[in-house]
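Have a look at this one.
For this depiction, one protein chain was excluded, whereas all remaining protein chains were kept in their positions.
Letters are used for the chains, namely A, B and C, taken in the order the chains are written, and counting of residues starts over at 1 for each.
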Amino acid sequence: MFQKRTDLALEVHELHGNESGITVQELKKGGFNVTVAEVSNGKGEEVSGKRAGKYITVEMGKIWQKDKDVFERVAKLISEEIQSLLPEKDGCVLVAGLGNEEITPDSLGPRVVKKLLVTRHIQAIDRELFVDAGFGCVAALSPGVLGQTGIESSEIIKSVCNSVRPKCVIVIDSLASRRLNRLASTVQISDVGISPGSGVSNRRPELDESTLGAPVISIGVPTVVDAATLAYDLLEEHSGKEDEGFAEVIERVLVGSGKDMFVTPKENDVIARETAKLLACAINMAVHRMEIKEINEFID
Amino acid sequence: MFQKRTDLALEVHELHGNESGITVQELKKGGFNVTVAEVSNGKGEEVSGKRAGKYITVEMGKIWQKDKDVFERVAKLISEEIQSLLPEKDGCVLVAGLGNEEITPDSLGPRVVKKLLVTRHIQAIDRELFVDAGFGCVAALSPGVLGQTGIESSEIIKSVCNSVRPKCVIVIDSLASRRLNRLASTVQISDVGISPGSGVSNRRPELDESTLGAPVISIGVPTVVDAATLAYDLLEEHSGKEDEGFAEVIERVLVGSGKDMFVTPKENDVIARETAKLLACAINMAVHRMEIKEINEFID
Amino acid sequence: MFQKRTDLALEVHELHGNESGITVQELKKGGFNVTVAEVSNGKGEEVSGKRAGKYITVEMGKIWQKDKDVFERVAKLISEEIQSLLPEKDGCVLVAGLGNEEITPDSLGPRVVKKLLVTRHIQAIDRELFVDAGFGCVAALSPGVLGQTGIESSEIIKSVCNSVRPKCVIVIDSLASRRLNRLASTVQISDVGISPGSGVSNRRPELDESTLGAPVISIGVPTVVDAATLAYDLLEEHSGKEDEGFAEVIERVLVGSGKDMFVTPKENDVIARETAKLLACAINMAVHRMEIKEINEFID
Partner (left out) sequence: MFQKRTDLALEVHELHGNESGITVQELKKGGFNVTVAEVSNGKGEEVSGKRAGKYITVEMGKIWQKDKDVFERVAKLISEEIQSLLPEKDGCVLVAGLGNEEITPDSLGPRVVKKLLVTRHIQAIDRELFVDAGFGCVAALSPGVLGQTGIESSEIIKSVCNSVRPKCVIVIDSLASRRLNRLASTVQISDVGISPGSGVSNRRPELDESTLGAPVISIGVPTVVDAATLAYDLLEEHSGKEDEGFAEVIERVLVGSGKDMFVTPKENDVIARETAKLLACAINMAVHRMEIKEINEFID
């Protein structure tokens, strides 16, 4: 249960430096740091160990402690980045919220889905109302987790895509970060696809345009750090060198590999609630092409 | 939202009497009344206005007020009826829990899914453990409701069936009854398929063997009565005749057709909890072919 | 479980007409009908069968279908009515949310409590922050229902009042209405106290200034109609006269007194969510004396 998924691209970049095949732009948008990393086919993938594509990271700080003005500016910024990746053509957007609602820091995906302005069925029932309101077409799904359904979430998403034939799939996920200070304070948006249940790896993502027949935008927020990752960083920082029998120490203290434990902030209920609100707001704005005030008319 | 689904076959029978093409057996099993109605192709369908197939109704009484012994006997009885409809061959059973978790009397399906012993993924991970434990293969899904997903629940179930290729699909649903005294006190099991979102009708069920590629067992418990239905019954009982301008009176008192209102017992939280437990228990026993005590080892 | 509480004062007025000892003002505020009924001591109580005090009813229509502008105007209006009943002096406001979270139409109280800007503890921890932000002092509690706690909710509220010593207690409750068209479309605010678990009656409210040591503002929204009440109205409307053996008919059709059944709209999940948001917003504005925009900065 609760396998942590896809690490942050920004962190991969950190580990490998800026090399050929990887372009990194650091921008300031609306007062926030935005990093856009592009990994080229071939060379870029080889060097970075990441799939070719675009990785956008928005550093928003502790959004759950910020006032409404900051919240709205971040939502708008994220919304614009999502919009830049959305295909221009007609069709529906399918939003898939990965994760387990019963584990607070893994609940981001299902929470976002609950706050979306879903419209695909309205279009079918009352085309006129739909067009007048200026809605985009949105369907949404929380596929649950393997332990609850017996079915891989990627299998469910693929199946539903086969039927719904969306123009684009947006996948929301909680991420594991390498750094505590990233927790809940960055949002990563990418167009490279995603492998639910996997960590950082170069293997083909299970969910991408080739498997879903539609481009995939994945949106992730780091909500936990693996206990083992934290332990390594601590020991390295302390001893000033790399692995010196760290594995053994960690084995003794963490009782096993520590891969079954995670570290998370004590206020993770508030973080989950606020971050879900933020992402839902940004997606609603991007897909329905509305201002935040208009969106709020429809949404809880 | 919360469209009530498929009426009770038993009630259809009530309305039409026992005629050619319909066979009705009234049995006593384990101290409970069990009615098995079979509607034949052609004649039976025409007379009853119901699809050809088997309709089993178990009258269990107010199960949520009964002691553990009664609970276990009813669970076993329902389990046997389900088992009698399960294909003998190898393969997985997919359980789909229809309904809206946020409306208490519509929450039966999703509640049952949460209490199932799901095993399909264990089989994949650890074949040996799976075989040793004697598990059947079960996957489960709550497709949500149209207003939350923008996708018909039948569309989601069909899509997932295409991928999972189950040997059989069990669909759980809350039903609308015609009679208050049936509420939560009968369970209906049928092999004719189901149309989520429809009422009584003779049209082709959206979910049946022809659309899913696997036989469908639908299990329903009446949890509400339409306010309009109740109103008609009241006026008929009072005036001793059929419709005498009833529609107008109802229009005035129910403010509209009354189709948007339902009647339900005040203790419907307890009813939903206990009924979900009962059905989950019966399905677990049927599919894993275990005794109630063994099942309880694995289930909450 | 789920005993319906305190009927609507407006309806009592309806039943008895406008007589001496009862003053009824029908106002138009911000485009909404507001009825202010005042029952005098002695005569008024005798005539109306209701406790002396002020009963304010705001008719807001189907608020859950309205746009944001209407929502905000109703919230402001309710907020002002609450403010008019709040004592001017220093001290905290204790908000008590009555009802059972697990029964959708009874969940209003607990839902409101979850959306309040609670501040009493901040005052204690960081007086300066508290004063700078201009907060009022708010504590909040959902006492649960008798079947869950074994303790009357009024007993819990009284106990906590003894310790917290608030300047005022606001009690939120779901009400039973006599009329379907009132469901979720009126808000009643009163200063006469409340007896959780009781219906209309002239007996001393369990929760009022004399028992709590602080004035009580009760806020209620009708979310259900008793099935028996509805049945009487139907039969009366149809036969054009009062009770003609109605009780017997109802007994037969409703299986018992029908007191154990209620009628509620199918979309009661949306209604519960939106109404809770409305009342929480109004209370937050009234107690913290802030505009809706400021309040939204702090609240989900």
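The rule is short, and it goes like this: a contact is a pair of C-beta atoms (placed from the backbone, for glycine too) under 8 Å apart; a residue touches a chain by one contact, two chains touch by 3 or more.
In this text the structure is predicted, and so the values were computed from the model without any measurement.
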Report summary line: Touch assignment to the omitted chain, from C:Ile156, C:Val255 or C:Ile292, lands on C:Ile156
Report task. Return the single residue from C:Thr119, C:Thr186, C:Ser218 or C:Asn284 that touches the missing chain. Result -> C:Thr119
Report summary line: Among listed residues C:Leu86, C:Val164, C:Val255 or C:Ile292, the absent chain is touched only by C:Val164
Report summary line: Cross-chain touch to the chain not pictured, restricted to A:Val192, A:Val263 or A:Ile283, is A:Val263
Report summary line: Answer key for A:Lys89, A:His238 or A:Lys293 versus the chain not shown reads A:His238
Requested in this report: Determine and list the chain A residues touching the chain excluded from the picture.
Outcome: 1-4, 100, 102-104, 180-181, 227, 230-231, 233-235, 237-239, 246, 249-250, 252-255, 260-270
Query raised in the report: Of the residues in chain C, which ones touch the absent chain?
Result: 92, 113-114, 118-122, 137-142, 144, 146-152, 155-156, 158-160, 162-164
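Here, only the chains that are shown with their structure count from here on.
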Report task. Please compute the C-alpha centroid of chain B, do the same for chain C, then give the distance between them in whole Å. Result -> 37
Report task. Would you kindly tell me how far, in whole Å, the mean C-alpha position of chain C lies from that of chain A? Result -> 41
Report summary line: Within chain C, the set of residues that touch 2 or more other chains is none
